[in-house]
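Here the structure is laid out as structure tokens; the discussion comes afterwards.
One chain of protein is taken out of this complex; the other chains stay put.
Now for chain A:
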Amino acid sequence: MKGRGAAHGGRRTTMRQRFLILSLVILPALAVLGLARAAPMAGALPVIPATQGHYLMGCGGCHGIQGRSGREVVPDLAGQVGYFLCTPEGRDYLVRLPNVAFANLSSEDLARMMNFVVFTFGGASVPANSRPYTTAEIAALRANPLRVADLHGYREQIVRAVTHACPAAAGLHGYDVAQAAREGQ
């Protein structure tokens, strides 16, 4: 930059001067033309909370940014996921799913994310008096991920017990039926 500035003699400008020129000349000109807009401020941008961000990065691609995904292929979380808290095994199941257990998050962050998923997306499907997941609970559950060769069969058992405890959860079976049809069973 130095050499170039010297070659151009008196036309040499610093970055700061250029910025000033831009501000003093161009911006007022745009204002006159009615084209100026307020510069984007940090506060004006949509800010995604970290917990929601973790959901979007790790889960939202398939489960949908609002927890709706076309429930026959990927189970809907919105209005459904809370039903799993109707049984202790259902509560454990959500965290022992390998793609939850293996998440690139600390157990503390994973607990926050699961509570967001279950209590925010789950909405009315969460049974009354349900307690949130704790960090210690998440750490224990993720150390024991589901390793079954028939995960869909296992899920069906869980869903059956959940539906027995909370009859309103019957819609959860839609995924199991569709999955079985895809596998030709």
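Definition applied: a contact is a pair of C-beta atoms (placed from the backbone, for glycine too) under 8 Å apart; a residue touches a chain by one contact, two chains touch by 3 or more; residues count from 1.
As a convention for this text, contacts and distances are computed from a predicted model.
Student: Just go with whichever of "Amine dehydrogenase", "Cation:proton antiporter", "NADH-ubiquinone oxidoreductase chain 49kDa" or "Solute:Na+ symporter, SSS family" UniProt uses as the name of the absent chain.
Tutor: "Amine dehydrogenase"
Student: Write down which of A:79, A:145 or A:174 is the residue touching the left-out chain.
Tutor: Going through A:79, A:145 or A:174 one by one, A:145 is the residue touching the chain not shown.
Student: Can you work out which residue in A:48, A:62, A:136 or A:168 touches the chain that's missing from view?
Tutor: A:62
Student: What does the interface between chain A and the hidden chain look like in terms of residue numbers?
Tutor: So the residues of chain A touching the unseen chain are 62, 73-74, 97-99, 101-102, 104, 145-152, 179, 182-184.
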